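Removed: one protein chain of the complex. Kept in place: all other protein chains.
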Amino acid sequence: MSVIDEIQADVLPPRRNRIWAKLRNNTAALFGALIVAFFVIIAVAAPILPIPGPAETDWGAVRKAPSTAHWMGTDELGRDLLSRMIWGAQASLLAGVVSVAIALSIGIPLGVLAGYCRGWTDAVISRVTEALLAAPFLILAIALAAFLGPSLRNAMIAIGLSAVPIFIRLARGQTMQVLTEDYVESAHAIGLSHRAIIGRYVLPNIVPPLLVQATLTIATAIIAEASLSFLGLGQQPPSPSWGSMLNTAKAFLEQAPWLAMWPGIAIFFVVLGFNLLGDGLRDALDPRNI
Amino acid sequence: MLSFIGRRLLIAIPTILLISIFVFFLQKLLPGDPVLALAGEDRNPEILEFLREKYRLNDPLYMQYFHWIGKALQGDLGMSLRTRQPVLELLGQKLPVTLQLATMALIIAVMIGIPAGIISAYHKGTWIDWLANIVALSGLSVPNFWLGIMMILLVSVKLGWLPASGYQPFFEDPLQSIRTMLMPAFVLGTGLAATLMRHTRSAMLGVLQSDYVRTARAKGLVERTVVIKHAMRNALIPIVTVVTLLFGELLAGAVLTEQIFTIPGFGKLVVDAVFNRDYAVVQGIVLCTAIAFILMNILADALYRVLNPRMNDQ
Partner (left out) sequence: MHITKLSVFTAALMLSASWVHAADLRIGLAEDPDILDPDQSRTFVGRIVYASLCDKLVEITPELEIIPALATAWEWSADGMTLTMNLRDDVTFHDGEPFNAQAVAANIDRSKNLPESRRKSQVKSITGTNVVDEYTIEIMLANPDATIMAQFADRAGMMLSPKATEEMGLDFGSAPVCAGPFSFTERVQQDRIVLSKFADYYRADEINFDSVTFLPIADDAVRLANLRAGDVHMIERLPATSVASVKADDSLLIEQAVSLGYQGLTINVNNSDRAKTPLGMDSKVRQALSLAIDREALNQVVFEGVFAAGNQPFPPTSPWYDASNPIPARDVAAAKALLAEAGAENIEIEVQVSTNPVAGQVVQVVQAMAAEAGIKINIVAKEFATLLKEQSAGAYEVSQIGWSGRVDPDGNIHQFMTCEGGINDSKYCNPAVDDLLNKARTSTDIATRKASYDSARTILVEDMPIIYLYHQTWIWALDDGVSGFTPYPDGMIRLHGVSAE
């Protein structure tokens, strides 16, 4: 190691550690991460937890208020709400993550392609992206979900596809920005292949803002799933998801307000968690602060 | 400037064409027969076949598309299969409603979001910043249809302060009109306020750390002058463009809020039309809102260039 490197190592910790330290210091982001972790854990642990099945009906215990027998009460067909909330966490979280995964897997390649190749490729991709962005996100999701048929899987596909243009645009913009950097020009100059440039320089540098956007879009996707379920297009009975639970709950707001309370609160916290996490990531990765 | 706008408009044309193709074929892909769906209970086959012929639903898809787009270019967007009302007339009826809702929501969002953003930027890192952030994010995180129903229960039923639903045209009775729209505008506006607050905060942060603000402070100017005169004016640039873009989104995105509060705007109309397979209505509305959105984008870009001459160099 040269003298300069030694000095630098003393004064400044490695970049990755600095980001991690910033994140750790950001209480809001930690709070968000905790919330998300909590829900992920209970969603994953659902099958092994000592709770009754989410589809076990009980005609005698229809719409009972929270009690020792049913900690969160029962729903309109006598099923235990706590159990349905936990299983519903699986559905809602899955909806969020899978949709965004779909959007990323289509959006990033197309965006990078557009940003890297420019010319006609860019023109076509950009026009199509603009066209998709101009159609309102929820309308798009509704139309797609209606086309595919009402189910959780199709709702995830619909939301994912509707979110693709967001990532195309972001990936494209970030790619173009990276390409203006000097080190990329030098890379070209020394004859690195396109694949190497994209793999080594473009992708690692566009990951941070994409990660931030992905986290925030998970939050949007969870609300979108709830919205689609509210319209009857998401998870179908008897499988639970928070959104579809809200859909049935709105008929019983007076008689059984807890039916609407729990899913509403859960969605609120999960979405808040992802938003806080995303914000924290954005602050931590902000180049101005490093 | 004119050439810039002109160029953007020219580029917008293929985009709009793409939208038209896209929305047309998406509609057609929807399973379910519009004539059957609209037939309700009296769905005897004879009349259904007649209606299919009449509305050219048996023609090959590309022919139906050209027929539609041809008429659209002449200003005839077709007619609702459900009520035979011309789509253009429907749009004309719904536009003031949606515009009013969007404007009110935007006002609420601006009133809450911008001050919150400025305050939190100014007090960055303190508990004020943290609190403002959480409150703003809460606005984003609540599913707005849930918030809407809760508000109706509380404000209309329990307290009786505001009407639970319905719409009053603004020029007929401004006060009642605002009263009917207040809750849905609030529900929509709180979500927007969050986004607005964060953009304002980030814009203000960038500006507060910049050279000319440091110079202003060094000159010994009163803090308040620094903030208002220099920082805000420059932070307004990205904020204005965000507001213009948000307005475009609002125009089309109030879907669920309109359902809950029974506001007869675009959002409710288009969702019902999707479920009823009322093709012409969906196509017409999506096309129009898309065009409006694109125009908004161009306006935002133009505004940005006007407010920030440095952009012109790029």
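The first chain written gets the first letter, and so on, giving A and B; residue counts start at 1 in each chain.
Operating definition for what follows: a contact is a pair of C-beta atoms (placed from the backbone, for glycine too) under 8 Å apart; a residue touches a chain by one contact, two chains touch by 3 or more.
Please read all numbers here as calculations on a predicted model, not as lab measurements.
K.L.:
Kindly name the visible chains that come into contact with the excluded chain.
P.N.:
Checking the complete complex, the chain left out touches A, B.
K.L.:
Which residue, B:64, B:103, B:138 or B:156, contacts the hidden chain when the whole complex is considered?
P.N.:
The missing chain is touched by B:156.
K.L.:
Sort through B:170, B:247 or B:261 and give me the one touching the missing partner chain.
P.N.:
Answering carefully, the residue with contact to the hidden chain is B:261.
K.L.:
Using the document's definition of touch, tell me which of A:77, A:184 or A:207 contacts the absent chain.
P.N.:
A:77
K.L.:
For chain B, which residues touch the unseen chain?
P.N.:
Interface with the chain not displayed, on the chain B side: 30-34, 36-47, 50-51, 54, 80, 82-85, 90, 93, 149, 152-153, 156-157, 160, 163-167, 259-262, 264, 268-269, 272, 275-277.
K.L.:
Suppose we count only contacts with the excluded chain; which residues of chain A make the list?
P.N.:
Against the missing chain, chain A presents residues 57, 59, 62, 76-78, 146, 149-151, 231-233, 236-238, 247-248, 250-255.
In the analysis below, only the chains that are shown with their structure count from here on.
K.L.:
In whole angstrom, how far does the Cα centroid of chain A sit from the Cα centroid of chain B?
P.N.:
22
K.L.:
For chain A, which residues are in contact with chain B within the complex?
P.N.:
On the chain A side, the touching residues are 27-28, 127-128, 130-139, 142-144, 146-147, 149, 219, 223, 226-227, 230-231, 243, 246, 250, 253, 260, 264, 267-269, 271-272, 275-276, 279, 288.
K.L.:
Sort out for me which residues of chain B touch chain A in the complex.
P.N.:
These residues of chain B touch chain A: 11, 14-16, 18-19, 22-23, 26-27, 29-31, 130, 133-134, 137-138, 140-143, 145-146, 149-150, 153, 198, 206, 209, 249, 252-253, 255-256, 270-271, 274-275, 282, 286, 289-291, 293-294.
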